[in-house]
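Take this structure first; my questions come after.
The complex appears here minus one protein chain, its other protein chains still in place.
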Amino acid sequence: MNATSAPPPNEALIRIRGLRTVLNGKTIFDGVDLDIPRGGVTAIMGPSGTGKTTLMRHITGQLPPDAGEIVVDGVDVVRASREQLFALREKIGYLFQNSALLTDFTVFENVAFPLRQQLRLPEELVRNIVLTKLQAVGLRGAAELMPSELSGGMMRRVALARAIVRDPMLIIYDEPFVGLDPIALNQILKLIRTLNQTLGITSILVAHELAAVRQVADRIHLVAAGKIAAAGAPEELSRGDSPWTRQFFAGEADGPVPFHYPAPDYAAELGLSGGGA
Amino acid sequence: MNAAHRAFAPLAAGLAQIGACGRFLLHVLGAVPRSLRYLRETVRQVFFVGAMSLVIIMTCGMFVGAVLGLQLYDVLSRFGSAAMSGTVVALALYRELGPVVTALLFAGRAGTSITAEVGLMRATDQLDAMEMMAVDPLAYVIAPRFLAGVIAMPLLACIFNALAILGAHLVAVSWLGLDNGTFWSNMTASVDLWTDVVNGVWKSVAFGAVVTLIATFQGYTTPPTSEGVAYATTRTVVFSSIVVLALDFVMTAFLM
Partner (left out) sequence: MAQRQSFQIGTGLFIVLGFAALTYLATQTTSIANYRQGPSYTLKARFTNIGQLKLRAPVKLAGVRVGTVSAIELEPDKLDALVTLTIDRRFDKIPDDSAAAVFTSGLLGDQYVALQPGGSTEPFKDGDEVVLTQSSMQLEELIGKYLVGQGDGGKNGEKPAPKPDGK
């Protein structure tokens, strides 16, 4: 499952052009162009509800966009057949926001799941691979526990072990820091850094915790109002003068992302605008 | 115009739901061949939906049989035909009560647990996670449950019937004093293997398919919230009961 042959190394791993998505009558993306190069950690940041997770679901082909082109490792995700998509997904590790461990399997079986379903490996080998990955996330001792016996941080580490069990070329971390205490958060950060540096896995990090992201990300793309509002290295971006970045990085309550949900005129709704209807 | 629109909206929503369920059935049937590689999962599900329902099925079977024995003995003795009690109990069970009551109990016991389980898998992204691990959740999660329902329901109905006959025998023979030989010989004289027993088995196969289809559909399409799962579970019981009874009428009309 090593990175596959074809495209030249300098070409972007993921290429998105003119992405447009409308969900439940709400425009999520309107003309997103995005290139994610091989290697390194690319962070996708943005206010809650801007469709960062939706973007990831587009990349993995779980949700077809309304328009646009998405090419991942030479595969046209939008037009790919189910088999092609499955072949692509075998090379992608995905860490879900809420870990998504299978509740009726032990930690060991959860990590072994992708191996057992796709490949017919001897039990001995499965055992070795799974224990190696569990060791990497520091949970080899928890192999026989059920997911319900783990804390949130441990569950996320198990999910991470599961995501890397087949040595993917790309890992997508969907909000890996949400709801973690500082210790668990740093453990995850350390793992992301280690996986990226030692295994050379391309990583996409979807998050909105700036302090944490800054420690690992090589590039940041800021998604806002259905577009890529800004992109660049973390230092560049925090110095940048786009109103989006300024609001987001300074955490201002009001700005291009409005404090108020769209509403009719306040005075008019209270019936105070003298001139009548 | 607006009022008419509002009046028809639930109807349209209901039709859309039926259409979606039909499409889901096609997808599930399409996934059945692919699910054969997860045979072990199907075996596990037969255990959960079948073996775990045994206690309720056996207890209820016993009581339904006992009450049938009691009622029919009483009613039939008014016509001097108490000897036919066993026959009527057996016919009522094999043709109607066995498949239908088992299906209703199954919807309450196994259907709800399937909906809740699949709904929770949806709510906690487990189904998406499988998609991402290149495992088709329809083949791995849904089809094995569907198959398990189709396999388990007729077996449960047979067990229900056997226990009910036992219950009826207990009441009519041991308690009310009907002659043991009369009970059995009248039954064997008029119950036919094909038109009574086997047709009942067909019915319960169909009910097994319908109940598990509704249960998995409700779970699979549930909104990923805790209320979503709760409502879906309720809907499973309500829709299963209605569809089972309606289908029972249709199948009876065709099988007669």
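Per-chain numbering from 1; labels A and B assigned in written order.
The rule is simple: a residue touches a chain if its C-beta (ideal position, glycine included) is under 8 Å from a C-beta of that chain, and two chains touch if they have at least 3 such contacts.
Source: prediction; values computed, not measured.
Of the chains on view, those touched by the hidden chain across the whole complex are B. When the whole complex is considered, the residue among B:P99, B:G119 or B:P154 that touches the unshown chain is B:P154. Of the candidate positions B:A92, B:A162, B:L176 or B:A230, contact with the hidden chain is made by B:A162. Listed here are the chain B residues that touch the chain not shown: 40, 43-44, 46-47, 50-51, 54, 80-81, 83-84, 90, 94, 151-152, 154-156, 158-159, 161-162, 165, 181, 184-185, 187-193, 196-197, 201.
Convention: only the chains that are shown with their structure count from here on.
Looking at the complex, you find that chain A touches chain B at residues 60, 62, 86-87, 89-90, 92, 94, 96-98, 100-103, 113-114, 117-118, 162.
The part of chain B that touches chain A in the complex is made up of residues 120-121, 124-126, 128-129, 131-136, 140.
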